[in-house]
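Right, I'll just put the structure down here and ask away after.
A protein chain is absent from this complex, but the other protein chains hold their places.
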Amino acid sequence: MAQYRVLIDANDEKGIVHKVSTLFYENDLNILSNNEFVDKENNKFFMRSVVDGAINADELQRSLSDVLPTGGCAHVIIPKKKNIIIMATKEMHALGDILIRHEAGELEANILAVISNYDVLESLVSKFNIPYITVSHENLERDAHEKKIIKAIQEFEDVAYIVLAKYMRILTPQFVETFKDKIINIHHSFLPAFIGANPYKQAYERGVKIIGATAHFVNNNLDEGPIIAQEVIHVTHAYSWRDMQRSGRDVEKIVLSRALKLALEDRIFVHVNKTVIF
Amino acid sequence: MAQYRVLIDANDEKGIVHKVSTLFYENDLNILSNNEFVDKENNKFFMRSVVDGAINADELQRSLSDVLPTGGCAHVIIPKKKNIIIMATKEMHALGDILIRHEAGELEANILAVISNYDVLESLVSKFNIPYITVSHENLERDAHEKKIIKAIQEFEDVAYIVLAKYMRILTPQFVETFKDKIINIHHSFLPAFIGANPYKQAYERGVKIIGATAHFVNNNLDEGPIIAQEVIHVTHAYSWRDMQRSGRDVEKIVLSRALKLALEDRIFVHVNKTVIF
Amino acid sequence: MAQYRVLIDANDEKGIVHKVSTLFYENDLNILSNNEFVDKENNKFFMRSVVDGAINADELQRSLSDVLPTGGCAHVIIPKKKNIIIMATKEMHALGDILIRHEAGELEANILAVISNYDVLESLVSKFNIPYITVSHENLERDAHEKKIIKAIQEFEDVAYIVLAKYMRILTPQFVETFKDKIINIHHSFLPAFIGANPYKQAYERGVKIIGATAHFVNNNLDEGPIIAQEVIHVTHAYSWRDMQRSGRDVEKIVLSRALKLALEDRIFVHVNKTVIF
Partner (left out) sequence: MAQYRVLIDANDEKGIVHKVSTLFYENDLNILSNNEFVDKENNKFFMRSVVDGAINADELQRSLSDVLPTGGCAHVIIPKKKNIIIMATKEMHALGDILIRHEAGELEANILAVISNYDVLESLVSKFNIPYITVSHENLERDAHEKKIIKAIQEFEDVAYIVLAKYMRILTPQFVETFKDKIINIHHSFLPAFIGANPYKQAYERGVKIIGATAHFVNNNLDEGPIIAQEVIHVTHAYSWRDMQRSGRDVEKIVLSRALKLALEDRIFVHVNKTVIF
């Protein structure tokens, strides 16, 4: 007996649940949890089930694909640790939070490496016996720099996600395209407020009473990819922008780790520019 | 074509989703939303579906009952306004919030009457052309007082819920039994902290940094019924207990109205002493 | 013995607290609460004290002004109900929340009138014996419409605040200038995200996981005045924009009422485009 995660993403049509649950029943699978969502606006159906039983995952996946409407997509996943690479710059909080969770065995992930454009974080990362790769951007055009990072990433196999734990450089469309749907970023504002540089300073200048952080997949428009998770905290007039930055770090790290956990547990569907999260 | 809410509550068993979704499919019903939960500890299965189609609700309910495990329970509900009675004492905020929502057409409910042990709120309620019934407790034993209230309530037909909008008297087991599973209360604390009288004063004396409110069904143990909704706000040392009470009112009214909305939309299952909310 | 609120707003300079507290001491005033803030960036000092004693408020105000740095400003206020006018359009929740608080005696305010461009809310407002003035915008240029509203407002004396309780028309600079620093608006988004029309639809389309509301003073840039209060709630992919709107209403009304309370209790300083709130 083993557990399987079944993900279904199809155009909505009468009978999908019937067909899928019939297949589960015929395969003698027990449903442990089941989440569905119909996006009426786009006529899309999403489903995530956790089932247990004794099946061949590939066969079930094929059978499911056969009963779905044309274009529908089924994945049957056997839960196991996914490979991730973390990119960071100089700040320690978001990276450190992931390292501690990894050390505690709390993450369904193997951290293959941490890549940074500085060597500042090497001393922290090396404590955990995780490879640290410095790819300095000094004296390099953006493209040349990114090519070196891409090459470094491609040395590794089966990279499921690239986690930008406060990686402070803008990625080119080429980079994003290379790792399409695999890059998770933490932006230090409550998006879409304060896109771009130094959002805490922007927030301070606007005089907001709440600040936040947003974890999202990266696409080619800066800070405009599908949002995975957001969280906020209250601030007052007494906060300088540095105070906002300090307090914001706690939100950033928690939100990034929460988004990473959702991704590792196969709980996120992306459609158009939004996420469905079970 | 009409919408139906289908509620299922049964011992968990392989194949329930299959059987139910097959019935939906055979009745040519379209699933608009579908929520399921398996309580593994108690081996219970809960499901709430909204479907549309053209069926006989009673027949579908019978067919569903037939396919469920022994003891399982199916309800097919045609959405319509439910009858409610509100009980209050002297405070205006929770009652007023419901009255405004009712006036705005936001509630799936008819307010049949407001019953109070004082006449303080009559001037407010009568503005909205809703019957106000004062049942004074003066010079009456608790039992005699409650019997008069029970009689007043029983003058009305099809009372779905009795909403205690800061009704400040303890109800006897007899009252609770008479309206079993129908009484929704707002308690002005984050239960189970500060059960009983003047929770804000208790919270002030304990020096908490967060206060809250809890909407729950009433059972025979004071403030111990199944919790429907809770919400909190932050406070500081600068709050007197009166300040906590004032700020707490906003939480109380929002939480009570949220719980009432969940009940009116048939989104709550009660099992043992807990709720499952879809 | 009476209570006074003392508000001080001056360029920061060594000795201000000393001078002010010396005056309090010499006037035999007891400090009940005292809040100070130094805005280092702008070198500004803000203070709000509540004192009790037996003084002439005007004299104390003059004495305070004398000891403040040039340009500094002192107000000594005897707490009493302020006159307010509410403007609304068709939605009931924010207006209703203020009406109930007013009825409960919870607001330090007299509501002089409710002004709307529709008659939809008249039946609600008239229940509370508050004048309702319909100023239809039909067949009128924006300027002509506003002139009629300004005229209607100016019929009343001593209007401290104009509260826009979901008044859905954009105000011209002329209107804003006429009631400078007196207009409080509720915007149905977490500003500065989703400025302008239908922020819930914008939020839905962006796929955010949190929505909010912002109470702010109105200046001449749409939705860009000084922020008084903000609050948020979590949403999921399952929320349509109508669901966001429905849930958002609870946040809107609570935030607007909170901002109004702060204004009525003289707790807000405005400097440049921000608020200091004690």
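A, B and C are the chain letters, set down in written order, and residue numbers restart from 1 in every chain.
Here is the rule we use: a contact is a pair of C-beta atoms (placed from the backbone, for glycine too) under 8 Å apart; a residue touches a chain by one contact, two chains touch by 3 or more.
Keep in mind the model is a prediction, meaning the values are calculated, not measured.
Every visible chain touched by the undisplayed chain in the complete complex is listed here: A, B, C. The omitted chain makes contact with just one of the residues B:I31, B:I85 or B:L191: B:L191. Check B:A229, B:M244 or B:L264 against the missing chain and you find that the one touching it is B:A229. Against the chain not displayed here, chain A makes contact via residues 33, 91-93, 96-97, 99-101, 103-104, 106, 124, 127-128, 238, 246, 250, 254, 257-258.
Panel shows chain B; residues 37, 39-41, 190-194, 206-210, 212, 226-232, 236-238, 240, 273-277 of it touch the chain omitted from the view. Within chain C, the residues in touch with the undisplayed chain are 14-15, 17-18, 21-22, 24-25, 28-38, 40, 234.
Just so it is clear, only the chains that are shown with their structure count from here on.
Both chain A and chain B are touched by C.
Interface of chain B with chain C: the two copies contact each other largely through the same residue positions, with over half of all numbers used appearing on both sides. Spacing of chain B relative to chain C, judged by their CA centroids, is 35 angstrom.
Distance between chain A and chain C, defined via averaged C-alpha coordinates, is recorded as 40 Å.
The set of chain B residues touching two or more other chains comprises 33.
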